[in-house]
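Only one protein chain is missing; all other protein chains are in place.
Chain naming follows the written order as A and B, and within any one chain the residues start at number 1.
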Amino acid sequence: MRALVIDDSATMRHIVADILQELGFDTCQATNGQEGLDLLESGQRFDLACIDWNMPVMDGLEFVAAVRARRQWPDLTLMMVTTEGERGQVVRALAAGAHEYVIKPFTADALASKLVLLGLLRGQERI
Amino acid sequence: MSMLGAVERQQVAEIAQEVFAAMVDRAPGLLRSAPVGPSAVADPLYAWVDLGTVPASRLLLTTDADTARALTRALLAMGEAQPVSEDDVADAFGEIANVLGGNIKALLPEHVGLTLPEVSRARPSGQAADACGEALFAWRGRPLVISLYTI
Partner (left out) sequence: MTISAGTFTFVADLVRRCSAIELPAGKEYLVESRLLPLVRQADLAGVDEYVDTLRTVPHCAEHDRVVDALTTNETSWFRDFTPFQALTRHVLPTLAAEHPTRTSVRVWSAACSTGQEPYSIAMACLDAAPTLRVDITATDISGQVLARGRAGRYSQVEINRGLPAPMLVRHFARAGTEWELSEQIRCRVTFLQHNLMDPPPSGGRFEVIFLRNVLIYFDPQTRAEVLRRVRSVLAPGGFLLLGATESTFGSQDAWERVAIGHGSLYRLNARGAA
C-alpha cells in the first residue's frame, strides 16, 4: 500500500508518514497540492492521499477538486488531515470529493480507525 | 465587541491539553495550567498565527529556546539527545501554534481564516488587550505561555 502525504509543515508530514509506515504503508511526501498532483501525474500509483488544507500554491481543497475532476485515479482514497475544524469545512471537503476527514489533533489509533472504515486496513491491526 | 469574546479561557486550556495529549506527549496530563508564576520567559522563542477576525487577532505561543527544542523532539518522537536544527524547531513550534489556532478559531461564531505560522526570537507587535488574554502553562515543568489577543 502506498500513501502520499501532502502538508506544508515538515513536522506534520513526518508525523503522518511515521504513523502510516507503522501501519504498513510506503510513503511519499509533497509540500503542497501542486506537488502532490505532479507526483500523481508522473505515474506513481497511490492508494491513499493524506492532505492538509491550508498550503501555499495549491491548497488541499483545490487538490481534492482537481483529482476528482480528472477522474484518472478512481482507486485513490482522499483523506483530509487538517486544523480546519468547523462543521462547514468538513461539509465543503466531502462535497468536493474527499472520502474522509481527520481534524488535528489526532492520535495514531484514530488515524488507523479511519483507515479501517475506508477498507484500507483490516480491523485490530495494531495496538 | 471582538469575536474573541466567544472564546473562554477554560476552552483554550482544554484545547491545549488535548493537543499536547494527542500529538506532543501521546499521553495525558503533562501540560498543566500554572496559574501563578512569572510570565516572563528567559531566552524566549515566539510562534504565532493570526485569525481573520474583525479586528484581527493573534494566537501567540511563548517558551524558551530549550523547551522549544524539547517540544520538537517530542512531536517528532525523537530521543532526548538527538540534535534538532533551527528549521526543525521553527516548523514544529509553528505547527503547534497552527493546531491551537485552528481549534480556537473553530469556537468562533463565523468561519475565519488562519495565517501560516511564524516563528521568531523577536516578540511580534501588538500586546494582550487584557490580562485574561494570557494563560500560563507548565509542560513537563517547563514554562509555556499561550496568549490570545486582538491586534
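The working rule: contacts are C-beta pairs under 8 Å (C-beta built on N, C-alpha and C of every residue); 3 or more make two chains touch, one makes a residue touch a chain.
In this text the structure is predicted, and so the values were computed from the model without any measurement.
Among the residues B:A106, B:V119, B:A135 or B:L148, only B:A106 touches the chain that is left out of the figure. Not every partner is drawn; the one left out touches chain A at residues 85-87, 90-91, 93-94, 98-103, 105-107, 109-111, 113-114, 116-117, 123-127. Within the entire complex, the positions of chain B that touch the omitted partner chain are 8, 11, 14-15, 18, 21-22, 103, 106-107.
The working rule: only the chains that are shown with their structure count from here on.
The centroid of the Cα atoms in chain A and the matching centroid in chain B are 25 Å apart. For chain B in complex with chain A, the residues that touch the partner chain are 18-19, 21-23, 26, 72, 75-77, 87-88, 91-92, 94-95, 98-99, 101-103, 105-106, 111, 114, 116. Residues 8-12, 14-15, 18, 54, 56, 82-86, 88-89, 104-108 of chain A are the ones that touch chain B when the two sit in their complex.
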